[in-house]
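Only a single protein chain was left out; the remaining protein chains are all shown in position.
Let's look at chain A:
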């Protein structure tokens, strides 16, 4: 799939913008703070209806403007269709093929995007939250109903935490409502973990050989799921539920004492091993980067195998962070198959045949010129 046209209205530092893109490689060149990331972000928002940088939609609207708009023309499965996101202080609207979608899960997945930015090099080193977000967004875009379960889970979790706070204060606790919310939580927790397990199995299939390739057969990558409850990938949905049920029964008193939910997918994490050693603890910076790169490349292949088409790849300022060998490995993998956006302050550090055929865009203070 690829994005043919993009138009922006009052988005970040873009007042008004309308661009056509190359189906293969688009390079966005500009000094710092000119709008490179903003452009990449707009494509990301078109896919996920939220930014990768901020949870606050308001920041995306140009200062002083009432609303902002992103419109894209997508080509996927031999069909062309428009996507539109309208952001305003009152909330956002998402339109697929001109029709407003009331549920996020009906919108997400229409456009598949993989973003690789410098902060993704932190995937291994960063907080568990970064890894949970990675896995949640990736499952979400190939399985939109996952987003529904995640949303329900978060709502129930909020209710449950409020009740636990209340019970913590009261002491003469009626636990009936807590148990109701526990049952509700488990329904979605089990589904979420089940989907995560199945996603990890796919991810491993792609990531292991890719990692071997980047490391010139020197490194073996393993990915493990670190759960707050003793669940395993061999369990079916019913076993997952009963395992959660047992755990929540065990920790009920403790949860009331602490006034918060102490187990569930919102507390789980991913662990990466290279040659049997935990990369987060023992890996060199290079190994951590290779791991992040393998995961991103695996994602591209995984989406291709699940959706039937390659996603759009956004490489924001990240090529120059990779050494020559990793750079060419990356560019070689995507060559010709994946519509790619590369942003950089200077094209000098990037040397590859693929870039010769690229469409070049120059960004300056929120305006873009196409290089002829």
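Quick notes on this structure:
Throughout what follows, a residue touches a chain if its C-beta (ideal position, glycine included) is under 8 Å from a C-beta of that chain, and two chains touch if they have at least 3 such contacts; residues count from 1.
Simple rule for what comes next: contacts and distances are computed from a predicted model.
The subunit not displayed here is recorded in UniProt as "Recombination protein RecR", chosen from "Amidohydrolase family protein", "Recombination protein RecR", "DAGKc domain-containing protein" or "NADH dehydrogenase subunit M". Only one residue from A:7, A:122 or A:159 touches the chain missing from this view: A:159.
Considering the full assembly, A:180 is the residue among A:19, A:86 or A:180 that touches the omitted chain. If you put the missing chain back, the residues of chain A touching it would be 103, 148, 152, 155-156, 158-160, 162-163, 166, 176-177, 179-181, 183-184.
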